[in-house]
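I am attaching a structure below and will ask some questions about it afterwards.
Removed: one protein chain of the complex. Kept in place: all other protein chains.
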């Protein structure tokens, strides 16, 4: 059962992780992957020039590792991969990649859904975005609590 | 709103589709992708030498296109891609790839889940697998009806 | 080229038929189809899990089959599971 959890301070290309992760699990039935990027361009995201993700080294990576273990225990997986950026990112850059490999698709899809809800709402990241040259902290959202509550 | 639906008679590499699909949707928040492969090696799948997927040209691709349209109408997507193999495949070869791009992750993940349930249970493919040199047809499963029923 | 009706057998029905398709005379209605498919193939056509399509369009009621010259009638067994 493979677990691969990383914090990256530099830009990454999702393809560099998805292929090797898939190949590491011969006999699998399916791989589900979610890649989140810095959103831009429309509505409340218009005018975003950059996003910064801050973390706290003694807690952020250990928290992600515990989340991966929880997903492995909860779903019928062959492996899970969680990659998360830190630092300053521009619109269109990948922030997060979660892949789950399983013999059957349901476990893989649900594990990705579960991990994303918890990464977004329950992990030790603080974000700020730059608009008009000024940084603004992003506050928690009510929706995040609803997302977590889905998992009981 | 991009829709890309294809039947492929030859092996494909998921990476050749995921990257261009992602790049075709600037401003997106996330892309969810499921890749299904010919499962092998364990339990009921032990001894599978090959899988063959047969389709019916006048109905199979139009059915997949209708499914893609339904997903676009039902979820808040920027685009969806459905790639499906036909013909003879060996263990480990990709059979199906579904990607959904959206501004918010929930739509992308749910659309992939929805499309996979319907592709597996409600699309015009007939499968047979080769064991010990002999081809055996794969029958419908009860689970497929339960999967479809999730979507009301 | 023949201008009869082409009957196409999908999935395991092609094994049962021993061929992927056959030509029959037009016009073809439901009784004509059953007459053209004796034995287990006719039983399969009658079975409620076998669907019939004309030129790619599913019939809601198989007994309403009406196919003319150049039409393609497909016999569709249940699709395989996931």
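Just so it is clear, A, B and C label the chains in written order, and each chain counts residues from 1 on its own.
Everything that follows uses one rule, which is that contacts are C-beta pairs under 8 Å (C-beta built on N, C-alpha and C of every residue); 3 or more make two chains touch, one makes a residue touch a chain.
Note that the coordinates shown come from a computational prediction; the quantities given were computed from them, not determined experimentally.
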Missing chain: touched chains present in the view: A
Which of these, A:58, A:133 or A:152, touches the one chain of the complex that we don't see? A:58
It is residues of chain A that touch the chain not shown, namely 54, 56, 58-59, 62, 116-117, 120-128, 137-141, 143-144, 147
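Just so we're on the same page, only the chains that are shown with their structure count from here on.
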Per-chain Cα centroid nearest the overall protein Cα centroid belongs to chain B
Distance from the mean Cα position of chain C to that of chain B, given in whole angstrom: 27
Quick check: how many Å separate the C-alpha centres of chain A and chain C? 50
Separation of mean Cα positions, chain B and chain A [Å, integer]: 23
Would you mind listing the residues of chain A that make contact with two or more other chains? 105
What are the residues of chain C that contact at least two other chains? 82
